[in-house]
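The complex appears here minus one protein chain, its other protein chains still in place.
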């Protein structure tokens, strides 16, 4: 099952819905160990993406993702803006020119996104950031592809891994971002950025599931 | 029964106790229709009086009251400072030179005090101020003296009249002082200054009762 | 009660100690009786300006002492008028031979204490005049109340009259100028929250999460009316219109008549604002509102003034006459002319207001 640019566009729209629905939830998580704005930031960013999509409807998937990334960079601010912005832009460059995406492209996308986040934010695993949700997703995709899994399966496994990664941030002591200032007090709270990462990856899986 | 300067000194000390005990009560009344300081102001003033008393222990009653009034003027501030300060100073002048006070002197004292309050604050009856507690007390003393009543009886009637006068301020619409700014909203609250006036007059009555 | 204080009864004393340590180039502080005065007082040949009132309104008045503004300020306890001996001693300290002008906010306590002080100072041979500020349009009449309260216009009067004193106006001219500022200034305030008098230990009033008070003074007292919370634009409109549409206001105040040598009743009338007036717009933070909110009020005020034909020629935005940590704001409009503009722009160097030097 190949993913078309229409699917990509729909997926981004769906992500905007999911983020909007979870705006308060993400902000509440950020209240506990941050500054109470992650949901608000992400929602502002995905609304900005929605505004940009009409201008790239006939473009390749790479351009669409890069445009989304640029919209995030110039509208989100905070830590999430440059991180997700870079992730989407790098993901777009990884599939530059493509109008149809296969299962392998999903690896390219998520791997590039992860590398972008790390390049920009220099977080390590277990620093209690979005890296802790995206890394297991990338790993599991790589493995699943090796086992010959298809798009839906690959993404479902990725979503499950991201979810586990997200939950695994709860007992972690934050070492990057705002939460790191809390020291021991950051323990016991789920990282907001890991949560939004899971929500986005899960949306990809749901899109694939529905399309199937 | 003649009132000695020792009685006057004791009475002032007793007033300081009563005011101190009612500090919060008076302040609460002032919170409702004023600025939440009447009890604090009065307590500060009577503590200042206590500090001054040793220096006038061998003086005449008039000097003692004038000294108390000056202590109030220079320590209370607000509306109550000049009003009670003037009241005590005028009262002192009305009995200047006396070491023993008879029932008639009580009229002189309270009448001079009331005139002092009115001279300074120019309030009319039913403006919802201390005038509404002191005026009935003065009137009833004048009447009781005409009927040949003695010190204790005179002061007990004065205290009862002041108490009624204080209660009568509840339904009044304030026209003087801070409470006047509340307009209709001042209705239904007992005036703090009328309350302190009643407390002071009542303390005089209690002193006389105990002495008898 | 959450405050950065030690013992509640020491708040004012320790505040004054802090000011004395922090700003020795601008003010000195005298204790017992307490007053703040210009570091270079007395200024020979200059009329000395003294104001005062309860504490809790900082920077007013101690923070408004200095070159081009007040010579002395008498702080009372929080929200409680100071006492006559403070005002008398301050006058003796700062007067430079040209007389003393007391600038008094119209509250029963302040008025009575300053009256006593003026009488005492005069009996000690100091020339004194005393002008009331009564600019609060929340108070509609003076027959059934103690008259309009003195609020925001006080700050503007102290700046303008202070500049004039620096320029050499004599006592009589300064009193006239102060009266002129007062009758041309009007204010209206509101509160989102109450405040807590340190010695009282609890908020003066309770204000539910969805309500506000309109027409408050500056002492944490409840206002004229409680109503449901409104937007900044709606609040600004209520405050601004209560000022701009206020009709002529007349009242009788007591002033010292130098010739007669006694207090006399004087009838004053505030002329209403009219299209074409040039105004100074003062948006005051009651103390506890976030600074980001004030320009939002100013933005709407600007629009309303424009619509009403009033031209804002100067502005002042910030916490200048506060009610402790109360959230809320007040608006003051002062009709300006060339004299007032020049005096407003003159240099001032105080703790709370500074420019041109």
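The first chain written gets the first letter, and so on, giving A, B and C; residue counts start at 1 in each chain.
Here, a contact is a pair of C-beta atoms (placed from the backbone, for glycine too) under 8 Å apart; a residue touches a chain by one contact, two chains touch by 3 or more.
Nothing here was measured: the structure is a model prediction, and the numbers come from that model.
Q: Check the whole complex and report which displayed chains the hidden chain contacts.
A: For the complete complex, the undisplayed chain touches A, C.
Q: For the chain that's not shown, point to the residue among C:241, C:296 or C:341 touching it.
A: C:296
Q: Looking at the full complex, which residue from A:37, A:60 or A:132 touches the chain that isn't shown here?
A: Answer from the full complex: A:37 touches the omitted chain.
Q: I need the residue numbers on chain A that touch the omitted chain, in ascending order.
A: Here the touching residues of chain A are 27, 31, 33-37, 40-41, 44, 73-83, 120-121, 173, 175-178, 180-183, 185.
Q: Could you please point out the chain C residues that touch the chain left off the display?
A: Those residues of chain C that touch the unshown chain are 1-7, 11-12, 14-19, 21-22, 55-56, 58-59, 63, 78, 192-193, 195, 209, 212, 229, 231-233, 235, 287-299, 302, 315, 317, 319, 322, 324-325, 327-329, 354-357.
Throughout what follows, only the chains that are shown with their structure count from here on.
Q: Which chains make contact with chain A and with chain B at once?
A: Touches both chain A and chain B: nothing.
Q: Between chain A and chain B, what is the gap in Å from one C-alpha centre to the other?
A: Comparing mean C-alpha positions, chain B is 75 Å from chain A.
Q: Roughly how many whole angstrom separate the Cα centroids of chain B and chain C?
A: The computed centroid separation for chain B versus chain C comes out at 32 Å.
Q: What whole-Å value do you get for the distance between chain A and chain C if each is reduced to the mean of its CA atoms?
A: Chain centroid spacing, chain A to chain C, equals 56 Å.
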